[in-house]
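For reference, the structure is listed below as structure tokens.
Here is subunit A:
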Amino acid sequence: MSPILITFYCLAAITLATAFLTIYSKNPIHSAIYLVLCFFSIAGHYLLFNAQFLAIVHIIVYSGAIMILFLFTIMLMNLNKENEVHKPRITRLGAIVVFVVTSIVLTTIFINSKPIAGEYPTTGEDFQSIKVLGKILLNEYMVPFEFASILLLVAMIGVVLLSKKEKPGK
Partner candidate 1 sequence: MQTLIAITALGVFCLIAEIFNLRKLLVPVTVVGLLAVLGLTLQLWSIDPALDTRYTSMIAVDGFASAFSTLFVLLTLFLVLMSDTFYQEHPTKFSDFVAIKIFLLAGAVAMVSFTNLSMFFLGIEVLSISLYVLAASKRLDIKSNEAGMKYFLMGSFASGIILFGICLIYGAMMSFDVTFIKEMSRSAELPIWFPIGIILVVIGMLFKIAAAPFHFWAPDVYEGSPALTTATMSTLAKVTAMATLFKLLSVMNADIDSKFQMVIVVVSILSMSIGNLMALRQDNVKRMLAFSGISHAGFMLMALLSISNAGSMLLYYAAAYALAGIAAFAVIVSVTGDGGNETTARFNGLGKTHPLLAAILTASLLSMAGIPIFSGFFAKFMLFSQTIQSGYLFLVIVGVINSIISVGYYFKLILAMYTKEAGEGKQAVPLVYTIVAVLSIAFNIIIGLYPALVTDLLG
Partner candidate 2 sequence: MDVTTILLLLLVGAVATFLAGDKLASKVALVFSLGTLGVSLSLLNQLLQGTDISFVGTWIDNPKVALAFKADGLAMAMVLLTTALTPLIVFSSFGNHFNNSKNFYALVLFMAFAMAGTFLAADGLLYYIFWELALIPIYFIALVWGNGDAEERKKAVLKFFIYTLGGSLFMLIAFAYLYSKAGSFLLEDLYNLDLSAGEESWIFLAFFLAYAIKIPIIPFHTWQAKVYQKAPTVGTMLLSGIMLKMGLYSVIRWQLPIAPHAAKEYMPILIGLSIAGVIYGSIVALRQKDLKKLLAYSSLAHVGLIAAGCYTLTLDGLSGAVAQMIAHGFVIVGLFFVAEIIYRRYETRTITDMGGIRTQTPKFTSMFMILVLASVALPGTYNFVGEFTVLYSLSQANLWFAVLGGTTIILGAYYMLKMFQNVMLGETNAKAFADVTSSEAITLVAIIAFLLFFGLYPKPITDLVEPTLKEILAVINK
């Protein structure tokens, strides 16, 4: 049990637990907070891989932008109450069954598959620093990079479209 492995297990436990709690909490605010924690733990995983840039971006985007958006919305709708009626028992049972089945199925395939033999390759090259990522992003991945901007543009227009008030009548 190397320290790294221990760290991994800890992080993994936190990740899974917070993820689960996100879903399990009755109060949406709590869910959001757990989710933030979950994201942080995932960032921890990234750090574990030494992907610092990605970890930071992750925190900025998810915890910073997305979660704030969530929280805003929750506040906006005044949802910080535990008034959610549970789904009917059959549905919840179904959900649990699906959860179990899916986990088992997916896990089984991967267990059944051949374990990766031998050492993992180590090139020693830098592949995850800002510099390298930036180069790749703006050279090879130029088109998708630009295309992602279209995606965001569409999302922006879309949100505007959805929320813009129209002048009543013509």
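To be clear about the criterion, a residue touches a chain if its C-beta (ideal position, glycine included) is under 8 Å from a C-beta of that chain, and two chains touch if they have at least 3 such contacts; residues count from 1.
How these were chosen: all candidates are chains of the complex that A comes from, given by their letters.
Keep in mind that what you see is a predicted model, and the values were worked out from it rather than measured.
Per the touch definition at the top, the candidate among 1 or 2 touching subunit A in this complex is 1.
Partner candidate 1 is touched in their complex by these residues of subunit A: 109-110, 112-114, 116, 140-144, 147-148, 150-151, 153-155, 157-164, 166-167, 170.
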